[in-house]
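One structure coming up, written as structure tokens, with questions to follow.
A single protein chain has been removed from this complex, and every other one stays in its place.
Every chain is named by a letter (A and B) in the order it is written, and numbering of its residues begins at 1.
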């Protein structure tokens, strides 16, 4: 029996003063931000200053907004680079100051910035830090900022994409401080006794998705959905015309998943037919007046609540060019990390390919694409992925002293494919 | 690799001759490069067997270990190698220039630097391992070696490190450089065979290039058939002459190919940024020489946490700069970005040289240029652009529709109320703009190694060479 989410959070907070570092693994939508906000308030309540590290400006802004919303009495300093333009809503928040230097911020309870910005700060040590999205942070970034804090809470999702580099880093493989490993891997290799907690419940993923994502991408740790099978529903308020696109949307509305399978063919990456199918699905979803119902109430699935995901930038550009409303997010897996929508439409990374590369098989890529939705996920793919996986040669090089990462991309892809096959239209 | 290169490969396969994938040379070629072809004993990590090397194509030096299992002979070979390489390397230390630096003391930089050219990546790896196996040796103590051997080890380590540094030309692998400039009609895997790649570039494909009896492998591994039928009997016969002659037959064909490869590369005009990268190579080389002169210890076995992060940052920076510079120097490389929609080229059909934005004090000159292009533009309005035609200039995309692209010049057009002469392209001029720009801001500092934080294992133990390193077996 696993602990309740509340119990896990209490365990985490109780561990904070006992250890130099505490790690919290958070599967998709498991309340990572909620935990960060709570831990921030908890630490601030002790009267000791706190620094928060996130990876992107959007993440930082989002955290600032959440902290101010939940704990309006706290003062927050938002440290930024020179060219950063704060969103208007942030300037309106009481208790928030924005500046490029620590001195500009007064003496707030919490100072928050991206890891890149923190790397330029020196000559002060915070008793506490919270590092958000720590699995997406490369360990060399942590090396630059670890001197700024005495103790830290590291929070992140181990199932998403690993950090990478444009240069070959084999020379450092096997080293416990390999700069290309994630901040958490390096931290734990040097400090194997630090406690690692796991948030056990995904509040984002519906009951239809949590078991699939959990088994495919978190085979050893697992998680469950916070909502039951009947708690989420998706309704298409206008009638369909029986096209495959309509039927795919209906299947997704009914079951939470749909696989729109196109005829088997090897294609270029920007497969026009697949791109068009993705665009049509998004358009039809809006036309059919989808309404999503959940524990948060009922709301229409507007363009802002829809995302389209793909593996490559040229695919994203091609989908964009297919004429979607600009409010629909279209992006690569890398950039969709940490985001949440009601419905996602995914161009399968292996669609139309003859061979898979390590890039296309990376489990984190599929995990991100398959775990952004609160209600339903529609996947567009050409038939033949099963054969591609079957014919895939296995000759990955093995580096000594590098812990094997699970799940294996092949196995994860196979698991998801098997599941999707049950929702094929 | 992009579709552009793939198309070149298809064309090569069809026309039975390699096709250019560059219009200029992207590496520096020294006036007097040192060609170095090492061979190692099969089954061993880095046991030297022979090397052919020199700066004069008519006068190669052949160094041979007549009995490769004899460790004294191996070290004698290393000393001989040092006797050739070290004078070559040190020969560049005499002539220097003083370089002024902002916020730092001026330093001395050599006006030229050595360049070692090996046949392939295997040659680089061998140099690295040979460097590793010799740099910790000592001229005194239980297993003394000639003084030059550890010094050779440090230099070889340095050159092999530099070979992994994007854009550096201090140590080149011939097959890599040829492959950067020509597309053969075979796979990149097969391009690692120097003889095969050279025949694609010069005469057309030839299966003999894969026949070890006609073209012995370019090393460092030897042909197993040669080992069994020629080398092993010669070694067993205990005749140094026979061994040397046998190895000469394996090295001479590659020696000729190497110089032919150099001629091919020399036939290309040098890219505009090559001199700038070579200047960095000279700076790095001077730094290494100063390091050795100051009596610093040999390079560590593996990088510490801080050293690794610092090196990674430098290499990433160099890779980014190298990619941008090659595209700016070479229209055929830029074409890759044009194909993917990250760059476009075309003719200027309209300009508004005195266009301004803003009012009063914030009034800024923003000349507009309209370009007609056949390229598929995939850039969003507002994207910052650069242009190879005016490298100091900055621009931004205003709109792109139906083959007409409007850009505004944002930087580098002069400070006056009107643009400086020549700053705004004329109607009819062919221009190219790209989102690929080299506007690196510098990277934040790393802690001192002594201050390595707890997350990365804390301060490392200081490395002091120990006897054990110097006595490491070399069997």
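The definition used in the following text is that a residue touches a chain if its C-beta (ideal position, glycine included) is under 8 Å from a C-beta of that chain, and two chains touch if they have at least 3 such contacts.
One rule holds in what follows: contacts and distances are computed from a predicted model.
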Omitted chain, identified by the protein name its UniProt record gives, among "Histidine kinase", "Glycine betaine/proline transport system permease protein", "Xanthine dehydrogenase family protein molybdopterin-binding subunit" or "Secreted protein": "Secreted protein"
Absent-chain contact - pick from B:55, B:120, B:186 or B:286: B:186
Among B:222, B:383, B:434 or B:455, the residue in touch with the chain that has been omitted: B:222
Options A:25, A:61 or A:271, residue touching the unrepresented chain: A:271
Options B:302, B:363 or B:411, residue touching the unrepresented chain: B:302
Touch criterion as defined above, residue of A:173, A:294 or A:334 at the omitted chain: A:173
Touching residues on chain B - with respect to the absent chain: 1-4, 6-11, 13-14, 20, 23, 41-47, 68, 129, 132-133, 185-190, 210, 222-225, 227-228, 232, 301-302, 331-332, 335, 338-339, 374-376, 472-475
Interface with the undisplayed chain - residues on chain A: 170, 173-175, 265-268, 270-272, 352-355, 357, 390-401, 403-404, 406, 408, 410-411
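By our rule, only the chains that are shown with their structure count from here on.
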Intercentroid distance (Cα basis), chain B paired with chain A, Å: 37
Complex contact set, residues of chain B against chain A: 164, 166, 302-306, 308-309, 312-313, 315-316, 319-320, 340-341, 378, 444-447, 451-458
Of all residues in chain A, those that touch chain B in their complex: 20-21, 116, 119-120, 122, 139-140, 142-144, 146-147, 165-169, 171-172, 175-180, 183, 186-187, 190-191, 314, 317, 321
